[in-house]
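Here the structure is laid out as structure tokens; the discussion comes afterwards.
With one protein chain withheld, the remaining protein chains of the complex are depicted in position.
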Amino acid sequence: AEPFSQLPPILHRLHEAKAFKGLSFESLAKTLGRNEVYTASLFYGQAKPTLEDIAGLSKALGVDEQGIIDEVGSHWWPNRGIGGAIPQDPVIYRLYEGVIVYGHPIKSIIHEKFGDGIMSMIDCKVNVDRKPDPKGDRVVITFDGKFLSYSQN
Amino acid sequence: AEPFSQLPPILHRLHEAKAFKGLSFESLAKTLGRNEVYTASLFYGQAKPTLEDIAGLSKALGVDEQGIIDEVGSHWWPNRGIGGAIPQDPVIYRLYEGVIVYGHPIKSIIHEKFGDGIMSMIDCKVNVDRKPDPKGDRVVITFDGKFLSYSQN
Amino acid sequence: AEPFSQLPPILHRLHEAKAFKGLSFESLAKTLGRNEVYTASLFYGQAKPTLEDIAGLSKALGVDEQGIIDEVGSHWWPNRGIGGAIPQDPVIYRLYEGVIVYGHPIKSIIHEKFGDGIMSMIDCKVNVDRKPDPKGDRVVITFDGKFLSYSQN
Amino acid sequence: AEPFSQLPPILHRLHEAKAFKGLSFESLAKTLGRNEVYTASLFYGQAKPTLEDIAGLSKALGVDEQGIIDEVGSHWWPNRGIGGAIPQDPVIYRLYEGVIVYGHPIKSIIHEKFGDGIMSMIDCKVNVDRKPDPKGDRVVITFDGKFLSYSQN
Amino acid sequence: AEPFSQLPPILHRLHEAKAFKGLSFESLAKTLGRNEVYTASLFYGQAKPTLEDIAGLSKALGVDEQGIIDEVGSHWWPNRGIGGAIPQDPVIYRLYEGVIVYGHPIKSIIHEKFGDGIMSMIDCKVNVDRKPDPKGDRVVITFDGKFLSYSQN
Amino acid sequence: AEPFSQLPPILHRLHEAKAFKGLSFESLAKTLGRNEVYTASLFYGQAKPTLEDIAGLSKALGVDEQGIIDEVGSHWWPNRGIGGAIPQDPVIYRLYEGVIVYGHPIKSIIHEKFGDGIMSMIDCKVNVDRKPDPKGDRVVITFDGKFLSYSQN
Amino acid sequence: AEPFSQLPPILHRLHEAKAFKGLSFESLAKTLGRNEVYTASLFYGQAKPTLEDIAGLSKALGVDEQGIIDEVGSHWWPNRGIGGAIPQDPVIYRLYEGVIVYGHPIKSIIHEKFGDGIMSMIDCKVNVDRKPDPKGDRVVITFDGKFLSYSQN
Amino acid sequence: AEPFSQLPPILHRLHEAKAFKGLSFESLAKTLGRNEVYTASLFYGQAKPTLEDIAGLSKALGVDEQGIIDEVGSHWWPNRGIGGAIPQDPVIYRLYEGVIVYGHPIKSIIHEKFGDGIMSMIDCKVNVDRKPDPKGDRVVITFDGKFLSYSQN
Amino acid sequence: AEPFSQLPPILHRLHEAKAFKGLSFESLAKTLGRNEVYTASLFYGQAKPTLEDIAGLSKALGVDEQGIIDEVGSHWWPNRGIGGAIPQDPVIYRLYEGVIVYGHPIKSIIHEKFGDGIMSMIDCKVNVDRKPDPKGDRVVITFDGKFLSYSQN
Partner (left out) sequence: AEPFSQLPPILHRLHEAKAFKGLSFESLAKTLGRNEVYTASLFYGQAKPTLEDIAGLSKALGVDEQGIIDEVGSHWWPNRGIGGAIPQDPVIYRLYEGVIVYGHPIKSIIHEKFGDGIMSMIDCKVNVDRKPDPKGDRVVITFDGKFLSYSQN
């Protein structure tokens, strides 16, 4: 199903306005002064917009500010996570496959480089870049998250 | 359960020898002239070693080369994917959470930057780096995969 | 449930118009100058129509072009995958059974003929043909996908 | 896990002997006078060998014929289906993805070309071929199955 | 949930009209000149009605013929399978239990009587009869399906 | 996996002895004076043998009677149900498909013929017969179970 | 979700009327001359009301009799089973826990007292009673079901 | 699979000794001065034996007391719950069906008789009795559990 | 999806009124004279409000009292449990992770400190506090539940 079908309805409105204006997340991110993935996450209910974000979105998209505030304003907190446990869309499945196949190797290397702990997915910046390559351009996805050490003393 | 409990037994031997010698995947990768995540993947049955890889592992770890060839030699092909559909280990779960939470935003941005297609998880290099940071060092995981365009004419 | 119940509503309109006009995917594919499975995939939200596809569909089916553009135009990207993880419809289940029963033999043969890698399901043409046979005509389904070699250096 | 870990142990022996002799399924199929996918299916317990098949395998692989008969002889019937409901190995997953993404389009076309019925996965020949292509060779997988019409009078 | 809640709405109308007229599937089957289970399957979207079936249903039930054609006419193909993977209703669960408990014994006997193959569920007639018995009448359910032999040469 | 891998080991012995003697369930059923499906169910741990059954099996198969009694004698009660919730083997899956597709139609007809209740799967005889047919012989599976009326007064 | 959200809408009306009138299932059961659990089951679509039940409910609750007949009259048959496979509500989960923890001990004792067979859940009376106890009153739930012997001769 | 296959091995020994001596749980319960279901639960690892229970079991069954203490002595705590989430054995499934079908009616009645709370499955006595009945003897299973009131002030 | 989408609609109204008034659960709890988690649970349908709670909520939030009574008044009982079996939202997942990782250690310690039994989740107070810490403030969640001893005599 469409990924925003169960999100607050105003987010559907934002998607429509963005499509109507022909804006990309990249340009909206610049307008908001925000990270691009963070900006896209706002549209999928996966991040909490600040009032500045809401003002910026309202202005850039021509959507009534109060309407946005009413649904995803300061009282609203994202219920993060979209879709079933195993993604079916091929773009997202490939990321999932990366976890299933390379999860244990990555885990071992994190432990060897940092010790016992995890890469935070909360204090984490995500980037998606296009890298030109004569054999075919490449997608470069970066997760840059703070290492958190297990502490149980 | 231990992640290599269902892998070819020789891989368990390689893990033991590596532990006994106190080697890291980073140093082994340098010895083999290979990417670090690729090197770790060999130990988890998630990549297919070349004969050069096997010779290098045998020498570095002091494990009989023919024994490695017998189990994961040229006749052997990895059955990729370890563990259940939803990871329970917190290190690996955080990566999974990244897919569940940021999958749709990432997908949208890939489409906006490249069009209809995917980032290949086959022609993909994975890196795990340590980035010093005064507020706490950071894990930087990079997926660098070729963009593949949908072709259905 | 009906397979298009969760797709963009315009696709339901396209199905209705096609039924009303008594058109087959085969004839629509010829009209569009497209592969037949690709054409059917458009109706199930499993492929992204070009603006030419949309113009062609609008003309052939008598559905307002702008209405199609509004829902599945250039801003729209398919969320591929329909239905539950294990198909229940017998036609589709038989394909699934082919994967469950012949998946490992097929994998082994791909490796023997090509080495370590996969058949792309992105750069892949799918055909469904009718082959006359005195003992009963046969369905011939062909997946013709580019081999992608694992690259982890 | 290794795909033959729960199959009759003699099949594991056949895999080992095949690896030791350096034989491919293609050459074994020619020796047996059999389809290549069928031949590979014998090694994964997904097809029932005839006594001629067993004699041929015994001779080609140097494995005691009676030992094969004892485990997978005329009294034995395959319990078809290997692995979990959703494949994790990328090669097999891509086939599964083909079913999830193109299943409904394929179903519609089968109905339009044949009426209400299915493509048999029992009376079905499966082939895996290598098609040279200057942009990269292609895997061509063909399912050629008898159409079976629903009959409920 | 009610089993027809996700079926084409006209089928719900047919159920209502049948209830209002107090007709049984047995009498409707005679009117249509059809098998009783087939007739019931039409009401649950599990079989494809012919135009004669639709005309007969329209007449017997007093439901507008064109309305039926619009939803489940010649352009419509059943998406077979209703409900979750494991039935909860006790009547249907008992059938499922029959498969879970007696499936392997039945499979063995089919193989011993016919060889390697299956009973077709496509070319299969299903009957439900009432057999008088002084100790309590009995339900007799019969699956009469063509044997299909595995063919992989 | 092989269906008897988790059953009492003596049942595996009975399967082997039956294979070695080349006996069918049909002939064993005649020897025991029992229904054929019941007889096969004994071999899969899905029915409880009487001491007469055990004596008969011991004699017919040449397996030590006390050994059978020790494992599946009067103290032993079957834990019925084999395999996962959704069968993968095509023979058994077709039966399951019968339940998923025809379950609701069958349920409706049982109610119309008998009222509110079920067909017992406990007081139920199961038969598998071969019916000659010039267009291809047919498998006829019959479930003959007592109707049980819901009683809640 | 509310347990009656997918039941015939009239049942929701009955719940509302019962709440509005402040009636308990206990008093309604007395009015109907019925078992209390049976009476509650009518409100959850888990039992089939007789016409006398419907008349009684109509009178006691002030709900139009024909409206009840239209939805759950003689043409209607319960589709028994509410909610997911594993209950989440703590009251119902405790019953489920009773099955998971004490199921095998109960099974063993049934076999020792009765032989090979089951307690019918069809011919079964269920009662819920309050037993005064100085240490805290107790709930006493009784399942009183006919023993059914396995019959496979 | 056999229900004790994953329990402490000594429990398997207790089952064997009980079978060898031909003792019932009923007689063992009398010997121990314990409830019958409790006694059976000890054999399935679903209750924690006291040292008196162990001494009594050792004497009644002729199994070395220290051996029992070593495995399920005072240091051992039951990990309650046996088997998958949905029982397949028909005896246990019927109990599960009772929960799925009558769970909500029972819950409503508990609330009406006691208020907001649950029947404890911890402070709960379970009994299985045989009730003679000319129409066929009946199994009577009783859960007698303390009512626990929700307390959140 | 939003967590209250399947709850009684009045609860959605309460959430809206609370947001509009800018009230926190902490302040509402003080107004009601109630525990904070209990107060929040009322808004998610996870606790049963008393009539005093309803009066207090009505007054504090300006929502019609009768409207609240109509939906969640004395006739209404919570159906506890929200969302799927495995939480996806990171806040709630972390709690789940606590159970998966520390469940067995906690169980062992409860047994060592109390014997065989459980911590009640019914007679249990839950608190969420903010603890200042120079290295970053901490969340302190406390479950304070009555120990219940297993009683099976």
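Chains: A, B, C, D, E, F, G, H and I, in written order; residue numbering restarts at 1 for each.
We take it that a contact is a pair of C-beta atoms (placed from the backbone, for glycine too) under 8 Å apart; a residue touches a chain by one contact, two chains touch by 3 or more.
Keep in mind that this is a model prediction, so the values were computed, not measured.
As for the chain not pictured, it touches chain A at residues 34-35, 37-38, 41, 47-48, 77-78, 107-108, 111, 116-118, 120, 122-126, 148-153.
Taking the complete complex into account, residues 3, 24-26, 36-37, 40-41, 43-44, 46, 80-83, 85-87, 89-92, 94-114, 117-121, 124, 126, 128, 130-131, 133, 135-148 of chain I touch the chain not shown. Annotation for chain H: contacts to the undisplayed chain at residues 6-8, 73, 75-76, 78-81, 85, 121-122.
Criterion: only the chains that are shown with their structure count from here on.
The chains touching chain D as well as chain E are C, F.
The interface of D-E is repeated, with over half of its contact pairs matching by residue number, by H-I among E-G, H-I or A-B.
Chain D has its Cα centroid 41 Å from the Cα centroid of chain A.
Among all residues of chain G, those that touch two or more other chains are 3, 37, 41, 78, 80-81, 85-87, 89-90, 107-108, 111, 117-118, 120-122, 124, 126, 148.
Under the contact rule defined at the top, the touching pairs of chains are A-B, A-C, A-D, A-I, B-C, B-D, B-I, C-D, C-E, C-F, D-E, D-F, E-F, E-G, E-H, F-G, F-H, G-H, G-I, H-I.
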